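This is the structure I have questions about; it appears just below.
Missing here is one protein chain; the remaining ones are kept as they sit in the complex.
Letters A, B and C mark the chains in the order given here, with residues in each chain numbered from 1 onward.
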Amino acid sequence: MSTATASATGAVHVMNKRALTLYGLGAAVGLVLFGFLSPGGTASFRLSSSGDAIQLPLLTVPVAAAGWIIAVLLIAGAAYAFWSEKSARRLAGWVPAVFALLFVIGILIWLVGSSRASAISLLSLLTGSLALALPMVYGSLGGVLAERSGVVNIAIEGQLLLGAFAAALGGSLSGSVVGAMVSAAIGGVAVSSLLTLFAVKYRVNQIIVGVVLNVFVSGLTGFLFGTLFSNNSGLNSPPRLPSVAIPGLSEIPILGPLLFDQTALGYLMFVAVGVLWFGLYKTRWGLRVRAVGEHPKAADTVGINVNRTRVLNVLLGGAVAGLGGSFYTLVSVSQFSRDMTAGTGFIALAALIFGRWNPIGAFFASLLFGFATNLQYVLSQAGTDVPSQFLAMLPYVITIFAVAGLVGASRAPAASGQPYVKG
Amino acid sequence: MSPETPSFIDRLRASGAVVSVLAIVAAFIVGGILIAATDEKTTSATTYFFARPLDTLAAAWNAAANSYAAMFRGAVFNYDASTFTAMIKPLTETLTYATPLLTASLGVAVAFRAGLFNIGAQGQLILGAMFATWIGFTLDLAWPVHLLLVILGSILGGALWGGLVGWIKARTGAHEVILTIMLNYVALNLLAYLLNTPVLQRPGSTNPVSPQVNGSAMYPELLGDEFRLHLGFLVAVAATALVWWLMNRSTLGFEIKAVGSNRHAARTAGINTFKVTVLAMVIAGALAGMAGAAQVNGTERFLTESVAASIGFDAITVALLGRSNPIGVFFAALLFGAFRAGGVTMQVATGTPIDIVLVVQSLIVLFIAAPPLVRSIFGLGQRKKRKPRTPGRDAAVAATAGGDK
Amino acid sequence: ACGSAPEEGGSGAAEEIDYTACMVSDEGGFDDGSFNQASHEGLLQAESELGVQTREAESNSSTDMGPNVNQMVDAGCDMIVTAGFKFEDLPVDAAEANPETNFVVVDYGYEELPENMRTLNYNTAEAAYLAGYTAAAYSKTGKVGTFGGGEIPTVTDFMFGFEQGVMKYNEDKGAEVEVEGMDTFVGDFSNTVKAKQISENFLNSDVDVIMPVAGPLGQTAVDAVNESANEDDAVVWVDTDGHEYANGGDTAVLTSVMKNMGLTVFESIEMDVNDEFASEAYVGTLENEGVGIAPFYEFESELPDGLQGELDALKEQIIAGEIDPLG
């Protein structure tokens, strides 16, 4: 493991061949796909929905022209990247972001242009991305909390699922959404406490514990669903968590419905991302947590209780992920069903790695997933000639390209996964 | 002798057989409590608990004991059966279940040893199954040749999918956990797509099912028609032996372990880490791919979207339980096979939801991995402290700790 | 589960008889709010009304299906019902190997049936056709939508029938009601967040009637409709009567495309108990009431007058073979 003497030669400030290849590839795809293979015609985007106070006109773009413009911009971006590399300059931080954004817009216009849709609701696309991302964001925040303190959390899936289950049960029993959300958080904490019991106290391999806990929760909730819930459906009818539009703000075109017409879980998500980011990077607590995850012994030698920090963090992470699980039974659908998290916890795991163990990174990585997933649905709804299975691959393929190209080697907290033994 | 991370068996020995047995007992007790607590007879008996408390206890005991007895009859030996065949059939079912699980787990284990956390056995298995199925129904060849081609095909399919991960990882440093999770979904969608096209769809069917593979492409049944156990089991055993040799005796295995434990030192010693990373994933994928052939050409005969079931995920647990050691993995796979087989019987015989198996199974893994917990549950004193060791860092842990390249 | 399963051994339970009816589910399990659950209810009905013994097994994964069927044979079942197409050729093999046991296969057919096998299939497109016509007649926005869990015939049949029904309405009334989502599939039958989002996408793009064909995920559409600001939004439920089955179905479900699996499973058991079992490829149609659409309940008043008459006429035409609901 890296010691304090790790040399600076591994610094990754410099652009490498891989990134360059990706810029080249992006520009080439742009040129061929958006330019030469443009489906032509126009692509229309609806910016407001029929119920909105302020109606915006349809945004219509000529596909071919837009395609060419984007292709040229992409080529310019790639050329700039090559030039920077050649003259050994550091590429400005915004370049990859803008390049990627342009590429995504290009793809979007191209796809809409080649679909049978008369118009795509941009708003629906964006709000949907956020909704699809929501449980993932909570899950990955839970993961970030645990991993930042040096505990690998593979059990996100289990935390979400038990959170969903507990919200259904707690909500049905208490009849209140607050009761449901508290139960969900407790559910997540329950998974976390098993994780800490085995991984921190008994030092069992953290990955084993995580993997096994997922199976455990799946089995337990499935069993209780088949026995407890199927005999008493009253235990599985939680109250609903309503959306609350913030008066005034929610009427802002696009942004209003996107950001200011959310459920409590939605607002809380933004707060959680911000608070956790601030907490991790700007507070004493965060400094200590990160130290424990990077170099527990160093933390120990300055009087920080490593294992206590880890336990608390994993528990807190469990509460966050569990709370996210309540989205399933309080917002998404009105009752619990078997394995309803359907692998979201694993995507959340990918998102937190993709987001480089940073709350904001994890948020945007989840959003990218949500976006790609919803794009698939929005396009297929209108009808397209691309087989549904290929559209379904979209989020996954985009992620592979993103991690292989733009992100590359990401650095985990150095002590992540290693039990801490004094001395 | 090469180093071996303590295997499941070693753990058994080290933690003392007693503790292991107690771990299993503890897991069954927890499961039993769940079964009893949700059992209707038990719950109805609790309504008059204070009048006749023994009724409740008896009902609870019965509920749990019946379930577990059924599980035993389904997984090991059916003492209720009238014929010898029926008596030993459960054991063969256990082996049948264990067959695909075994090779898939070996794949996960090999990757672990190279420091790679392979969550992708699921996708690799699917690719293997697609190749095996396609070769199985399109070609018309004589038996051993055809089957051999099928096995090779499944190896090729899995190896491609695994190798892709290894290649991207080695080239770009992308985290293999992300890559494998994503490729699982891609494989699943690819399968769904191909099952809806003439490539793999059964002619005349609109369901996403492949044609049946030819008889010559099937693993023959080992013990005759009465049993599902097929030659694939022996192939899996052979694969276990091969992997044992690979990891403990071969120079390639040495390289894999070296890269997995300390890639810097490995590189300094002249080991080509790029090659080893790719090869380890190729081997991992090949083994998982073989599980695909075991599924289609051993038991199912045709391919559907659910061919991988949860084998790829169970494989992770099995590999970890077996401490990534081929012999440990072998026994862990048998244990899991027994759970699967026993769970089916338990459900049919007693109506206990099969999910309870997952609960007991996962508790066993946890308890076995934490002997001190079991000792404290049963109030046993701590054993004499063993010589302190540097905490063994598993390759797998190093793997998630990041794509340091 | 959608609603509560009828309590077994309720009032007036029949006397127990020496007959065991067994059922094996596919991976969905008996609480899937779909064909597994519907078939399962036939079994429960037989238990309470005929007094038969029952055994049931859920398959946790595809690998369990074969062993489950074999276990049932070994457990001495007189009849084994398999639910869902995923069993494929398995029941035939089992039926041929065990001539003493009768088999009922739900949602799958074979070219040749063994003596001891009955298959139950449902021409859901016929009923979906009527539902599509109704939806088109109901829609205020001129847009209706449908989506599936996975792209399989038992799902797409509903969707095609629905689409054709809408087309028929357009043709007859000169309307231009659009059907969206013919290519939209969740990708599985468990991801509620995705299904919910698909439903919301529909509502956001002014679709006001949604037919989800996705087993338990249908509930998400009901929830989306109940939460939407637009009072007129509605759901066409499938398999069972959503008015009863769906949580909050009374305010959201316009009608349901019913696939009477419970009844036909019950009838199959009843036949066997009465020694009338015959190898047969049963197909549920509008004619034999194996499929049908549910009443409109509260929505009755919001539908155009005369709709019921048109539907009855269409039904007759379909029965008479004058209309092909798959177009």
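By definition in this document, a residue touches a chain if its C-beta (ideal position, glycine included) is under 8 Å from a C-beta of that chain, and two chains touch if they have at least 3 such contacts.
As a convention for this text, contacts and distances are computed from a predicted model.
> What does the UniProt entry say the missing chain is called, choosing from "Ion-translocating oxidoreductase complex subunit D", "ABC transporter", "Peptide/nickel transport system ATP-binding protein" or "Anti-sigma regulatory factor"?
Options "Ion-translocating oxidoreductase complex subunit D", "ABC transporter", "Peptide/nickel transport system ATP-binding protein" or "Anti-sigma regulatory factor" narrow down to "ABC transporter" for the missing chain.
> Identify the visible chains that the left-out chain touches across the whole complex.
Within the full complex, the chain not displayed touches A, B.
> Which of A:P57, A:G248 or A:G303 touches the chain that is not shown?
A:G303
> Which of B:I135, B:M218, B:I271 or B:A349 touches the chain that is not shown?
Among B:I135, B:M218, B:I271 or B:A349, only B:I271 touches the chain that is not shown.
> Write the list of chain B residues that the hidden chain touches.
Answer for chain B: residues 1-3, 5, 245, 248-252, 254-255, 257-258, 261-262, 264-272, 385-390, 392-393, 395 touch the chain left out.
> Of the residues in chain A, which ones touch the absent chain?
Its contact residues with the unshown chain are 2-14, 16, 88, 282-288, 290-291, 294-295, 297-305, 411, 414, 422-423.
Methods note: only the chains that are shown with their structure count from here on.
> Ranked by contacting C-beta pairs, which pair of chains comes out on top?
Most contacting pair of chains: A-B.
> Quick one: which chain's Cα centre is the longest way from chain A's?
C
> For chain A and chain C, what's the span in angstrom between their mean Cα positions?
Comparing mean C-alpha positions, chain C is 35 Å from chain A.
> For chain A and chain B, what's the span in angstrom between their mean Cα positions?
29
> Counting only residues that touch at least two other chains, what does the list for chain B look like?
189, 192, 196, 353, 355, 357 - these are the residues of chain B that touch more than one other chain.
> Of all residues in chain A, which are in touch with two or more distinct other chains?
222, 226, 389, 392
> What does chain A use to touch chain C in their complex?
So the residues of chain A in touch with chain C come to 46, 49-51, 121, 123-124, 127-128, 131-132, 134-135, 222, 225-226, 229-230, 233, 236-237, 240, 242-243, 327-328, 331-335, 337-340, 342-344, 373-374, 377-378, 380-384, 388-389, 392.
> Over in the complex, which chain C residues touch chain B? Could you list them?
These residues of chain C touch chain B: 22, 27, 55-58, 60-64, 66-68, 71-72, 74-75, 85-86, 88-89, 108, 150-153, 156, 187.
> Which of the residues in chain B come into contact with chain A in the complex?
Per the touch definition, chain B meets chain A at residues 34, 38, 40, 117, 119, 168, 171-175, 177-179, 181-183, 185-186, 189-190, 192-193, 196, 313-314, 316-317, 320-321, 353, 355-359, 361-363, 365-366, 369-370, 372-373, 391, 393-394, 396-398, 400-405.
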